[in-house]
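Here the complex is missing a single protein chain, while all its other protein chains stay put.
Take a look at subunit A:
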Amino acid sequence: MVLSKAGIGYKGNVARIEGKEKIKKFLFSLGCYEGEEITLISILAGNYVVNIKDSRYAIDEAMAKNIILAEH
């Protein structure tokens, strides 16, 4: 499932990140990569607010489509 399809409050693990190398690399340095936990906190004005480790990030829809979540 892609992050953009997840419901608010969804908590799960990242299966893989798709898209450009630059973005993968950036998300990796934040701690968003295969096997890591990610929580969808809110959807605000078209952006996905997620919790990764101890921080909140706002991610736009295009990027949310590149974050593939593991099936429960």
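In the analysis below, a residue touches a chain if its C-beta (ideal position, glycine included) is under 8 Å from a C-beta of that chain, and two chains touch if they have at least 3 such contacts; residues count from 1.
The rule we apply is simple: contacts and distances are computed from a predicted model.
Peer 1: Name the absent chain by its UniProt protein name; which of "Ion-translocating oxidoreductase complex subunit E", "Peptidase M1 membrane alanine aminopeptidase domain-containing protein", "Ferrous iron transport protein B" or "ABC transporter, permease protein" is it?
Peer 2: In UniProt, the chain excluded from the picture bears the name "Ferrous iron transport protein B".
Peer 1: Which candidate, A:1, A:23 or A:68, sits in contact with the chain we can't see?
Peer 2: Missing-chain contact among the listed residues: A:23.
Peer 1: So that we can see where the missing chain sits, which residues of subunit A does it touch?
Peer 2: 9, 11, 19-23, 25-31, 33, 37, 39, 41-42, 44-47, 49, 51, 53-60, 62-63
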